[in-house]
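A single protein chain has been omitted from the complex, and every remaining protein chain is retained in its original position.
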Amino acid sequence: MSKFISKKDLNSWLNKVREGRRLIAPTKVEDLVLFKEISRVEDIASDYVNTDLSPKEFLFPPTEVLFSIEKKDGGVDLTPARVEKETVIFGMRPCDAKGIIALDKPFLEEPADPLYKEHRDKTILVGVACLKACPECFCSSMGGGPDDPAGLDIMLTEVKDGYLVQVLTEKGKALMPDSMLSESREAKPKAAEVSKVPAEGINKKLRQNFEDPYWGRLADRCIHCNMCSYVCPTCYCFDIRDYPNKGKTDRVRSWESCQSAGFTKIAGGYDPRANKGIRMRQRFAHKLLYFPEQFGVSHCIGCGRCVKSCPVNIDIREIISDVQKLGAKGE
Amino acid sequence: MSNNKNPLLPHLATLQNVIDLTPDVRLFQIDLNDADFKAKFDYKPGQFVFVSAFGTGESPFGLTSVAHRKGPIEVAVRKVGTVTSSLHDLEPGAAVGVRGPFGNFFPMDQFKGKNIHIIGGGIGFAPLRPIILTILDHRNEYGDLFILNGARTPSDLVFANEFDTWASAPKTRLELTVDAKDDKWTGRVALIPAVVKELQLSPANSVAIICGPPIMIKFTLTELKKLGFADEQIVTTLEGKMKCGLGKCARCNVGDKYVCKDGPVFTFKQISGLLEQF
Amino acid sequence: MAVEFQPRIVGFLCNWCSYAGADMAGTSRITYPTNIRIIRVPCSGRVDPLLIVKSFQMGADGVLIAGCHPGDCHYTEGNYYARRRFALLRPFLEYLGIESGRFRVEWVSASEGKKWSQVVTSFTDEVTKLGPRKALVPEATR
Partner (left out) sequence: MSETEQIRSKAKELLDAKKVDCVIGYERATDGKNARPMFAYNVKDADRLIFDQTCRHNLVRYLLNRKDKVTGIVVKPCDSRAINLLINEHQIARDKVVIIGVVCPGLVKTDWNKAGDKLRDACQLCQQRTPVVYDVLIGEPKKVEPPADAYPDVTGMEGKSVEEKRAFWEKEFSRCIRCYACRQACPGCYCSECFVDRLDPLWVGIRIAPGENEMWNTMRAFHLGGRCVSCYACELVCPVNIPLSLLNRKLEKETMKLFKFQPGLDPETPQPLATFQKDEKLGVAE
């Protein structure tokens, strides 16, 4: 017996949820599907497999004020930024929830980043299971699954004229109490068939082939823009600078990518990663080796967004299988 | 405002004094405003802090003072970028921010009883000064102290005002060298690796600590190896582009190690074992 | 009575001719509107388009560039390059939604104090008529 909610009830629930909160959901922008704040529930897209950009921007925004600095009577006053409104992110796919679990690691590990923590505490994640896979996604090879509810507060699975509902956390229950749901004997539809990638033990293989010329050859093609890091749900590198803002000063944190030149340039001009091949290797070493070994969870969740948006088709699935084959020479 | 909760929120501090060490390096003496944080603020040679120039940003600087002298926090800042330029514009009394102390530290207790060779190039000498001050304040616990301070020109030698005290300290030898002399300079004119070779430093019961531009470290390392210094006897402090200092933002990694948390102090045995060359 | 709109105008004046022309206007007691903030540059050829677009982005309602008459340039060809650069920039700014009336280039020699005052007066009137420019105030968060 599983819980059920009709499409109509869901829409009225969404309208109710929107009062006093920010409702974020996938919507059509030009010919893209992006997470946007929704003013009308009808704008929510339904015929999409996954959004072009991940919901990361609502927990770790592209640009955010960390705190403001005010010079007052000789001294200085620091006022940390706060998150006022609650946010509901609706229509996420299970892989993006896995992405947020990975994002939690660096930001919530002691000492936690309080601004991220506030975003996280005040955000309710409502996911929709994947019944159809993207051609480029491979979540089941990276510890996830098209119907894996991990990380979500509420998980919906579309069935005839409604959704099966799994309320997974207190936050979810508070927003969608059982009283709203009816019983249903509807069988859970088969989850999407997701392509496989040989990611097993990739960190060891990467360590063994760290100096392989493969990376230099791969970097030939790469044009070193920031796109793969910005569309990636788990990349979290940032830059911090101060900005004047109407008399006060804001300390601002913005996204940054390890692929852009000068990312590791230090005072005096020395740049340990000036070489393109080394920069290329850094991205995939962090995704598949350093992060998993430091935080125990894969940093690539298999959403396929970097595969889809890379202008020159640097394909992490191809790299994982190439590196696995490279292993033959190592110890 | 205690902010042990918010790792990116600096502690407010006041610039107590500014001393010009060279035309482009200034020694900043910083006094923490918050009394109990100041009391708890303990640090060891080799550790670093992020100093905020409010209005521009923040940058990591090696601490060049020693905690046990109970004085203000001291960092030597070379004017090279926007944050350092903003710091150079500050007058004593100005408000700054401090985060830290971060990173590991020189293993002073392992140095005990050994002959210590301090080799610093340019501003790279600043993070080594705390080792000298610690040794001089506990002189009998350490062996001979050899200090080699090199710079491009005589006026670029940092902490020149302390050379006399160091040179006259017991069992201590101070050597200075410059790449190019000016009209008043009568001392040595040679690159640091050449001086190391010329002085035939002995590796017996010794440790060598190098810091300076990467090119200087590279060639000094080869000279020291030729003199018989083993990799674990040579220690350095690495520099990396940093944003958090907490081993989280993955900005300063060299291979799978973070310069800010697993370093900045490494022995060359550790560095050669790193996955990625620095 | 609504506060009458006072445009903020940025003026880049070449040091050898126009800046001297503006001085001439001052010394001969010729008045002109004070909406213009004058920035002295070595030559009109030095004015980087970045300076102009940055001025508009930070809220300027009008940008005026004044240099020597072609042929009088202290550096011989600075204003020739400037003429081509701004001939291309003006339609581009218009295309982006910055009315071309907000961007003007004038040749004012050191002795044309009178002309300088007329230029500033007419430009200020024109920008006042166009009204405040809705600059994209840098929003901290998206």
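In this document, chain identifiers A, B and C correspond to the written order of the chains, with residue numbering beginning at 1 in each.
Assume a residue touches a chain if its C-beta (ideal position, glycine included) is under 8 Å from a C-beta of that chain, and two chains touch if they have at least 3 such contacts.
For clarity, every value in this text was computed on a predicted model and none was experimentally measured.
Student: Report, in label order, the displayed chains that the undisplayed chain touches.
Tutor: Hidden chain contacts in the full assembly come out as A, B, C.
Student: Which listed residue (A:K3, A:R207, A:H224 or A:K248) would be found touching the missing chain in the intact complex?
Tutor: A:H224
Student: List every residue of subunit C that touches the chain not included in the displayed model.
Tutor: 49-50, 53-54, 57, 70-71, 77, 80-81, 83-92, 94-97, 99, 105-107, 134-142
Student: Considering the whole complex, not just the chains shown, which residues of subunit B touch the missing one?
Tutor: For subunit B, the residues touching the absent chain are 81-82, 85.
Student: May I ask you to list the residues on subunit A that touch the chain which is not drawn?
Tutor: Spelled out for subunit A, the touching residues are 29-32, 52-53, 62-63, 135-136, 217, 220-221, 223-227, 230-231, 239, 241, 243, 252, 254-257, 260, 262, 276, 307-309, 311-313, 315, 317-318.
The working rule: only the chains that are shown with their structure count from here on.
Student: So which chain ends up in the middle if you average the CA atoms?
Tutor: Answer for the innermost chain: A.
Student: From the mean C-alpha coordinate of subunit A to that of subunit B, what's the distance rounded to whole Å?
Tutor: 39
Student: In the complex of these two chains, what residues of subunit B are touching subunit A?
Tutor: 1, 3-10, 12, 33, 53-59, 78, 80-81, 84, 95, 97, 213-214, 239-241, 243, 246, 248-251, 253-256, 275-278
Student: Of all residues in subunit A, which touch subunit B in the complex?
Tutor: Residues in contact with subunit B: 66-67, 69, 71, 75-76, 78, 80, 106-107, 109, 111, 113-114, 207, 210, 236-242, 244, 249, 251, 253, 263-268, 270, 272, 278, 282, 285-286, 289-291, 293-294.
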